[in-house]
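One protein chain omitted, others in place.
Here is chain A:
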Amino acid sequence: MTVEAPPTHLRDEQGPFFGEFGGRFMPESLIAALDELSAAYDDAKADPEFHRELTELHRTYTGRPSIITEVPRFAEHAGGARILLKREDLNHTGSHKICNVLGQALIAKRIGKTRLIAETGAGQHGVATATAAALFGMECVVYMGEVDTERQALNVARMRLLGAEVIPVTTGTRTLKDALNEAFRDWVANVENTHYLLGTVAGPHPFPVMVRDFVKIIGEEARQQVIDLTGSLPDAVVACVGGGSNAIGIFHAFLDDPEVALHGFEAGGDGVDTLRHAASITMGRPGVLHGSRSIMLQDEDGQTIDSHSISAGLDYPGVGPEHAWLASIGRATYTPVTDAAAMQAFRLLCQTEGIIPAIESAHALAGAIELGRTLGEKATILVNLSGRGDKDVETAGAYFGVLDAGAGA
């Protein structure tokens, strides 16, 4: 008689490590704050009142549960597969980022912090953090790469309207990775009254686990919604991957459903055969960046390589450790999508379904088109539409040449 292997519960991983990835590689000055945060999070997790408060906020403020929308006209271009969008774009503030932000803001309140700081790329996480700061009466400072403040000017204005201070970061590559560096520097100096509200499933423990726990509601809702609609699990779940928060958010509920394929689509930029992309898992290798061991774009000496993507939110040379682990064990597949393919999918969704997606989410849509063509019309594909494209109208307008000459194109 053979001994049965214990059932695997990939969803049970609680860090600090996911396989060889994760951990905490941080200056000693921040360890006490990370320990305090870990303890506060564990405490909150065990407190029904915390969950009640967060659920109530999601119901009355975020607008959860978010709906799923079937997109048959779009799906005609995707091999006729059945395509369902999880509409995180309909959340208050326009993306999935609010889920993590409200959770962490409540934790910050529990530990008596009065000031929130955040990094942001596309500006969606910054807007969500500025929103929570306004809601809870906290001070808010958002670090944003100077390059990103230019290409996402509308979100900069939104954050300022919400009362946040936006600090353009002029060091390094002046994009998301440098915004993280500046936020860590601020935190080192102001840790006593400040919570660093990190916006993705990266960084030192407990961020990857805590952020995942706050965004996994996306997949938990969607899993049941898909079953209710179709009577079964989807064949594939699809998301774009920068740092990886929306992807882990929708993947997590399906980790222990081996019949469901999980596909992350990274920013392929001009193509992974060029140096201008942000396909960290596809083209990177293991190392330490921003406090955890994961996979990142780096040169032989371990210097981080500049990433590129038309999408500011995916323009990050690293990825969260749980994704590195899921890639390493083969549970999820990560594939690059070029700027051009993402923009074609962007326009297709606009014109076939009347939904303007964020350029980030358009990478997932482009991936779904390819996947649908491979899987065929019997397949059901669930796509995380992680954000809406209002912030990208100027970029997309210029890309497709639809801005009037006088309108600043």
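What we mean here is this: a residue touches a chain if its C-beta (ideal position, glycine included) is under 8 Å from a C-beta of that chain, and two chains touch if they have at least 3 such contacts; residues count from 1.
To be clear about the criterion, contacts and distances are computed from a predicted model.
Colleague: Quick one: find the hidden chain's UniProt protein name among "ABC transporter ATP-binding protein", "Chemotaxis protein CheA", "Tryptophan synthase alpha chain" or "Putative thiamineS".
Modeller: "Tryptophan synthase alpha chain"
Colleague: Return the single residue from A:Val191, A:Leu233, A:Leu275 or A:Cys350 that touches the missing chain.
Modeller: A:Val191
Colleague: Which residue among A:Gln298, A:Thr335 or A:Asn384 touches the omitted chain?
Modeller: Here the residue in touch with the unshown chain is A:Gln298.
Colleague: Spell out, residue by residue, where the missing chain touches chain A.
Modeller: Residues 23-29, 31-33, 35, 171-172, 177-178, 181, 184-185, 188-192, 287-291, 298, 300-304 of chain A touch the chain that is not shown.
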